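The complex is shown incomplete by one protein chain, all other protein chains being positioned as in the whole.
For reference, chains read A and B in written order, and residue numbers begin at 1 within each chain.
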Amino acid sequence: MATVTSTKTAAKPVVGSGWPKPPGKNGSNGNGQGRRFGGRRRFSKETYRITVWILLAAIVMMFAALASSYIILSANPEWQPVRMPGAFMFSTGLILVSSATMTAARRRLQRGQSRKYRGWLLLTLMLGVAFLACQLKGLKQLVGAGVFFSGNPHSSFYYLFAGTHGIHLLGGLTALAYLASRSGKVLIGEASEKRLAATDVVALYWHFMDGLWVCLFLLLWFWK
Amino acid sequence: MGRVLGLAIWIITLGSVWMFVSKHWWFPESISEHGGAVDRQFTITIIVCGIAFAAAQIGLGWVVWKYRDSSAATRATYSHGNNRLEVVWTVVTAVIFISLAIMGQRVWASLHLHAAPAGSYTVEVVAQQFSWNFHYHGKDNVFGRTDPNLIDDSALNYVGLDDTDPNAKDDSVVSTLVVPVNRPVELILKSKDVTHSFFVPQLRFKQDLVPGMAIPVHFTVNKVGKYELACAELCGMNHYKMKSYMLVLPENEFSELINLSQEKFQARKDELLAKYQLPQY
Partner (left out) sequence: MAEAIHEEVHRHPAPTGFIRKYIFSIDHKVIGIQYILLALTAVVVGLVMSVLMRLNLSWPGTNWPIMGTLFPTGAPGGIMSPEFYLSLVTMHGTIMVFFVLTTAPQGGFGNYFLPIQIGADDMAFPFLNMMSFWVTFVGFVVLLFAIFAEGNATVGLWVSKLGESFAAGSGTVGPIGGWTGYAPLSALGKIAGPGQGAGVNLWIISIAIFCVGSLLGALNFITTLLNMRTRGMTLMRMPLTCWAWFTTAVLALLSFPVLLGGGILLLLDRVAGTSFFIPGGLYVSGSLVPLHNGGSPLLWQHLFWFFGHPEVYIAILPGMGATSHILSTFARKPIFGYRAMVFAIFAIGMLGFFVWGHHMFISGMSPYSAVAFSVLTLSIGVPSAIKTFNWLGTLWGAKIRFTTPMLFAIGFVSLFVAGGITGLVLGQTSLDFFFHDTYFVTAHFHLVMGVASIFGMFAATYFWFPKMFGRMMSESLGKFHFWVTFVGVYAIFVPFHAMGMVGMPRRYANFGEYEFLKNTHSLVLFVTWAAIITAAIQIVFYFNFFWSMFKGKKAGDNPWEATTLEWGIPSPPPHDNFAGIVPEVHRGPYEFAVPGAPKDFIMQTEPEGAAVAAH
């Protein structure tokens, strides 16, 4: 190991004399000390994507914990299955459609059709709100059937799943609303790239929320 | 400083190893058939641990002694490691640790991966904050029906025994565990309220009693005597005095006892409890 090539020049002193200038394109912004952190930040699409994927990993773990709890408790002899309320079926349809509209919105933006983008985005937003309303309706149907949050676990899980998923979906709705509020503007250059990246990650989150609900729904419906 | 630190590490190592080798504080005597195997497995493990511990600590003491900064002229050895050593070391430890892991399953498998042998004597154990109830089936070999709705501590029906059930007529519920010597015992472990744990140190056995579950376990005791039974899972304020006894009787005394009716069972059990002494500690 350690074959060492010795060198001709002595080490440049490092401590205290400032940093060696980085080569190349970044250049200096005029203060003579090499490139500053300050000035304009070059936008990185990666940051958005990495962050959202990490966030999704945490959310997956939490719902995996809740879903495993469900599966473990369903094996309990005291388990009392509850009928799936009709409104949940309808809401599941709504959120599936909203995923399609979100994809459409993203496609439009990629093609630069910002007006159509706005339309699809608003439609997705409305479908999301309708989904939540429908979920509440479903819980109301449960209450009407005498199935409450307290009591046997299967009934509790309806409320728990709809509630925790709903809270996470609210985050998605907020992001959609934010995108929609800025969708009227015509953007160019970096701002436009940024919007595309933001739309990408919001779409990712939204599809994830869709898939998550479908899993929870199937669990509640078939795994009794 | 290097020499002092090296010495200190060696002295601490010596002291720690001595504590085990001297056996001044050691297991209480074993009274179960599987206890000897547990003790042997522990001895093997602690020898492996002791060698690894001592080797690492003596090595650590040695390098800090040897490679203390004594001469100003030289430099440390420039090396980024040695892959071959690394691989050898990894394989050696993996083989030792995995072998230990596999050996360490033997007693466990013999008790937990097999049902209780035929001819076992079955007792239901019902723990509660902060006492133990032992439910004997009596002459008919069938436990009377129990129901949580019938539990009434103030009426001394601690396990919810249904008096209208004919099978319950000869059942006894007592606060001491009485088991026969040299005959397999099966315990059905239950809890009324929170999680408790059944622990008799001499038995080399411990198992949680979980509310909502009936956990069957079995073992064979091979020494007559009276032993302390402790709760080993935090169960509330008086956890530290949730105590009872396990009384191991010769076959004749045992069969005489279990055929008695509840009141006589109770009285005779108290006599026997006074007759036998705790081991000397």
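Convention: a contact is a pair of C-beta atoms (placed from the backbone, for glycine too) under 8 Å apart; a residue touches a chain by one contact, two chains touch by 3 or more.
Small disclaimer: the values here were computed from a predicted structure and weren't measured.
Residues of chain B that touch the chain left out of the display are 1-2, 5, 8-9, 12, 15-16, 19-20, 24-28, 37-38, 41-42, 45-46, 48-49, 52-53, 56-57, 59-60, 63-64, 67-69, 74-83, 85-86, 89-90, 93-94, 97-98, 100-109, 112-113, 128-129, 148-149, 151, 153-154, 160, 192-195, 197, 199, 201, 204-208, 210-213, 215, 228, 230-241, 243, 278-279, 281.
What chain A contributes to its contact with the hidden chain is residues 1-7, 9-12, 14-16, 18-20, 22, 26, 31, 33-42, 44, 46-47, 50-51, 54-55, 57-59, 61-66, 68-69, 72-73, 76, 78-80, 149-154, 156, 160, 164.
Keep in mind that, in the parts below, only the chains that are shown with their structure count from here on.
Note on chain placement: the centre of chain A and the centre of chain B lie 49 Å apart, centres being C-alpha means.
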